[in-house]
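Excluded from the complex is one protein chain; the other protein chains are retained at their positions.
Order of writing sets the labels: A and B. Residues in every chain begin at 1.
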Amino acid sequence: MVLADYKYKDIIHRCFRCGYCKFPTDWMDVNNCPAYARFRMESYSCGGRLWLIRAWLDGKIDWTDHLAQIVFSCVACKNCAEKCPLNFSDNIVDMITAAKSEMVERGSIPSAVKNFLENIQRQGNPYGDARIKRGEWVEGTGIKQYEGQEFLYYVGCVGSYDTRAKETAKTLGEVLLKAGVSFGVLGNEENCDGNEVNKLGEESLFQMLAEENIQKFKDLGVRKIVTLSPHSYNAIKNDYPKFDGSFEVFHYTQLFQDLIKGGRLNVSGGLNARVTYHDPCFLGRWNKEYDAPREVLNAIPGIELAEMERNREATLCCGGGGGNFYTDFLGGSETNPARIRIREAYATGASAVAVACPNCMTMLEDAVKAEGLEEKLKIRDISEIVGEACLVKRD
Amino acid sequence: MFELGFDERKCSACQTGDCLTRCQYMDIDKDTAKAEMRKIINGEDSFVLHDCVTCYACEEYCKMGNHPFYLIVERQEELNIPPLPKPLIKRGVQMGIPFRGEPTIEEVKEPTLSLGVFPQLGYLTQGKLFEDVSFISTDPRKMFHFFCQLMYLHYARTSVIKERLPGIIETIAKHNAKEVIFLHDECYGTFASYAPAVGIEVPFKPVHLFEYLYNRLKELKDDIKPLNLKVAYQRPCSSRLSSDKYHFVDDIFNLIGVDSEREYVGENALCCAGTIVGQRKEGRRQLAADVQRRNIEDMINAGAEVCVFNCPACFDTLAELVAQRGMRPIYMSDLCRLAIGEKPAGWR
Partner (left out) sequence: MDSIYKSLAEIVGEGYVSNQPEELFIYSYDLGTTEPHRPDYAVAPRTTEEVQEIVKLANKEKIPIAPLGGGLSLAGLAVPLRGGIALDLKRMDSIIEVNERARYVVVECGVSQGQLSSYLEKHHPNLRHSEPGAPPQATIAGNIAIHGQGDLAQPYGFNSDMVNGLEVVLPTGEVCKFGSCSISPNWFTLHPLPDLGLFLGWSGTTGIITKLSLKLYPSKKIKGVEQFVVEDEELVPEIVYKITHTEMADDIVAFSQAIPPMTSGLHHINILMTADSEKELEFKTGLFWDDILREYIRNGDGGFLNLSSAMKAGLTRRPQVSKASDWKKGGGFEYVGAIMPVETYPECYRRGVEISLRHDIPYTVLGRIIGRSHAMMFSWTYAFNRADPESIRQAREALHESDDLALELGGTIWKPGIYGQKLVMERMDPNTLKLMKKVKELLDPNGIMNPGNWEVS
């Protein structure tokens, strides 16, 4: 393929490689790009990646496994777009995604990415686990199938299949039941939302997933959706409308915020903990929602919220986006951004890290073990913290 | 070339010389007023041309509608007595030059509102109050194609206004709207007062933002909950060009349940002094600081909790000073949004 066919051919050369994209909002650390934090080679910074993409498309360098690794190590956290001072910056992550697309089209992708995509195509989830197991997490919860209730509770792949994340899926459902919210789930009928597929550049698979989901939702008369994962939230809110799928979509922390304010969720259960909150990229930087989760945590008496130095738009991504919670391109070192994040969380003196995303949950759970801190620092989903506060007990 | 429609017979017939005797910045008695105005009419030098701070107020004070301020500015240019240093004038004139391509013109569905050189204030036009409104000049890169130019009255450059304004009007007119609401009060003044005064035709009807807001609020009457706030209104200089629309300030305040009781109000209002600061005349920086101090003290004495702004230039000049003294700055349209239960961004 040549540069002339590349979607962003008119702007890919405009990156100056000034390096702002490596920093958080207050410049305190040059490690806010997860891939650059991990590898510390210029090729892995956003600017380096853009220059390499241009060089590849322009025929100056050939495709190699290593190039693919560099391109796919971008986890789409959007720190670069947040920080870039030049006017083309809204497109930066899309420019990298478009390069991923080019590689996907030719089949020139890392094998882990290939597996990820094939699994989703075949079984509707990246793990390759059977579709018929998707709804198993519901057992014993009293959560019902969706049949026209007010909300569709959309769980997502990680919440449906990952052992730890399944706990949060259940707890969230039980809290919603306790608050008297009218909702149902799709169970085995649920399919991947496609957010990671989209960020991995597999455009046709994403379109297929989106269109199928949209049709399913419409057929069922879905109007409102509440998601466990910010990844699902992002795809349904921002990308599904392109395929004629417009729904009122909430991340669950936003719903919790309303329920607490409206007195439908009583979170006065005794909890005493110093907790720090890790902003998920697809709720924070991608969708500018920094307040709802904090308001939920602050509403719980006994919870002391301690912010990490890098928070809100300055957050260091855990590295779980762009399929990396599965492909794990950033693992294998103490410079894994998830491990850096755990060290930062620990430095706040908190006994728990509150997360609002099953991908973050997965990444940070692994990282806390790698850091040897699993006895000192727990990873808790906000749904679990709220669950305790409103006395929804899980064994 | 466009000529100012100034009628010297009106000045001869004037019994009061209000334009100059009521000036808030120069101490002029009636006889001096008549004498100096005569000089100005004759194109001679007068201390008025040197000392005028360009607050626009005399446009309102003149009950003959004879445009004394526009005349003062024309004479300042003719006699080379600009209030500001030349480099600042050159800078201001050059600032209005569009340099980032041509705007995209599309026919708009009315009601339509022009953001002028403030597309970045588009956030002020959200919510129910503006739900059916289309917008002109939303692209910051092209905004100078919609710049009303009237700022150059502070620069003794009516020649620049006259040169550029017809083109600006043409660009707005291409959107094929019969009526255009203007976000910025000065834009309204340009099309409703200045253009007619110098004989420039305006093919659309300018609508004052506050008139639009008032009528829209009446439509949404059932949504209004009285705010019960004490406010101070910061009247911009350009408001002197549309004194017939000034009543909408009180009309809106009455409708939304806010109270405003201050000394520097209406015709006695103090300008923000933003343009006075850099003027050539000795002591202007201190004068500006003094005007601002008196203005803000008056707001405090009136018990204002909130200072309501009309104009972004006033806002840039005074908002922080106002906030430092414990009053919250807010634009009028945002105040109206509060009144119908909406929450403007950044409002606490």
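Criterion: contacts are C-beta pairs under 8 Å (C-beta built on N, C-alpha and C of every residue); 3 or more make two chains touch, one makes a residue touch a chain.
Predicted model, so just to flag it, every value in this text is computed and none were measured.
Student: Among the options B:85, B:226 or B:257, which residue touches the chain absent from this view?
Tutor: Among B:85, B:226 or B:257, only B:85 touches the chain that is not shown.
Student: Pick from A:43, A:108 or A:207: which residue touches the chain that isn't shown?
Tutor: A:43
Student: Touch as defined at the start, partner being the missing chain; which of A:13, A:261, A:288 or A:369 qualifies?
Tutor: Residue touching the absent chain, from the options given: A:13.
Student: For chain B, which residues touch the unseen chain?
Tutor: 82, 84-88, 90-92, 94-95, 97, 99, 274-275, 277-278, 280, 282, 285, 316-317, 319-320
Student: May I ask you to list the residues on chain A that touch the chain which is not drawn?
Tutor: Residues in contact with the chain left out: 11, 13-20, 22-23, 26-30, 39-43, 48, 51-52, 55, 60-62, 64, 66-67, 70, 85-88, 309, 333.
Here, only the chains that are shown with their structure count from here on.
Student: Compute the distance, rounded to whole Å, between the mean C-alpha positions of chain A and chain B.
Tutor: Between these chains, centre-to-centre, one finds 48 Å.
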